[in-house]
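Only one protein chain is missing; all other protein chains are in place.
For subunit A:
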Amino acid sequence: MTSQFKIATFYLYRMRQSWTTYLKELLEIVHYFYFAPAYHLILEGILILWIIRLLFSKTYKLHETYKLTEKEKEDLIEEWQPDPLVPPVSKDHPSLSYDVVTGHKITINGKECINFASFNFLGLLDNERVKQKALASLKKYGVGTCGPRGFYGTFDVHLELESRLAKFMKTEEAIIYSYGFATIASAIPAYSKRGDIIFVDEAACFSIQKGLQASRSFIKYFKHNDMEDLERMLKEQELEDQKNPRKARVTRKFIVVEGLYINTADICPLPELVTLKYKYKVRIFLEESMSFGVLGEHGRGVTEHFGVNIDDIDLISANMENAVASIGGFCCGRSFVIDHQRLSGQGYCFSASLPPMLAAAAIEALNIMEEDPEIFTVLRGKCKHVHKALQGIPGLKLVGVQSAPALHLQLERSSGSRDSDMQLLRTIVEYCLERRVALTLARYLEKEERFLPSPSIRVVVTVEQTEEDVHNAVSCIQEAASAVLK
């Protein structure tokens, strides 16, 4: 075809010569076309018709297959009514009437009570040494840091705290955050991105859930502390990987567990998790907010409790707001893992750093923990004592293991509706408050939690409570339970 075309054009060029040759050559072209094979002509004809159609048809838009006129738009805009910004909140919602607590002699609404509700496990909230160190720091640095870590917000106190934490936990490096909630919620999305897979325990706390949501990975929940369920899910994932090895080579897998669960007050089975880790090649992120400074011979947490090598855990995250009685949180682990958060941890890079006086208070708390490891044995003894004492309260069942310092008291028989359960428990709490024992209900966001725990009263054991205090509290709860739950 092309040769014929070339010939035709050649002839057309030569048409400039003269009229007669023009006509003669035109006739020759027609002659050539006449003798061309039929399929050529048909195909080319169809092609030309198609091009003409495309040139003149309207462009096809995938969306907005209709257009609104300006008047229709104006009418719609006039008609549209938004919902109110916030739905109305009923006046007797429990959060609206706070107990106002003044000072640390746990004065609630003017009445001095024994505190069984704040996570003050080592009693460091009103420790004089901690306060003095914080004051010294305040007199040197002022209160705020006026900047994020990257822009003149790194103080020598922060660097000291980071190296002290790393030394205490026997890891290579530690990184500090200025808010406990933001620690694990920034750490998880720094490593796990869209397309990665995370296996989480069902009873994970809210900050872990927010971290998971921010990471946009595939989340798979396994039953609480159930290693068989987890192994089953890991096996399924392994089969999937074998089907698609290319994708599996770039999909990272993580297990996120808590050392001591805040919602169920029990401990995760760490040695089994480590065996699963090496068998199925998943990394472990351990959240130790409740177990740091509580479990283990020297307070190093659940790894010391089980005797697991700390290098086997990829990332340990904890907040300094429970045992350490300061504000903030930290992550520790190998430099390979932790250093990444210095540029990609959102709560680290885009937020102001921890006020230096709070960091100084945390350093002093660490000093106290290191100087006197006996304090952990004392705490463990008290936990055991309280655990035994709270068994056998009629109408209430105790949830939690012996070594957990923050226990839950749930109703033995639920009345069927969560609201009425909460109301019953609240009456018990108020009864105890009257008798100078400060307890609190464990509070959750009902609509946002994935696996909402049952209503319960939170009982916290601290090193400062005496046997008499515990005895008073337990008898108070017993009285309240028998009075309210007839």
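What we mean here is this: a contact is a pair of C-beta atoms (placed from the backbone, for glycine too) under 8 Å apart; a residue touches a chain by one contact, two chains touch by 3 or more; residues count from 1.
Just so it is clear, contacts and distances are computed from a predicted model.
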item	value
Hidden subunit of the complex - UniProt protein name among "Carboxypeptidase O", "Subunit of trafficking protein particle complex", "Presenilin" or "serine C-palmitoyltransferase"	"serine C-palmitoyltransferase"
Omitted-chain contact residue, chosen from A:11, A:32, A:141 or A:218	A:141
Options A:28, A:112 or A:156, residue touching the unrepresented chain	A:156
Which of A:43, A:76 or A:378 contacts the chain that the document leaves out	A:76
Residue, one of A:55, A:239 or A:445, that touches the chain absent here	A:445
Options A:34, A:56 or A:278, residue touching the unrepresented chain	A:278
In subunit A, positions touching the absent partner	64, 68, 72-73, 76-77, 80-89, 93-96, 98-104, 115, 117-120, 124-126, 130-131, 134-135, 138-147, 149-156, 158-159, 178-182, 185, 191, 205-207, 210, 213-214, 248-253, 278, 281-283, 311, 319, 321-322, 324-327, 334-337, 339-340, 342-343, 346-347, 349-352, 354-355, 357-358, 361, 438, 440-445, 448, 458
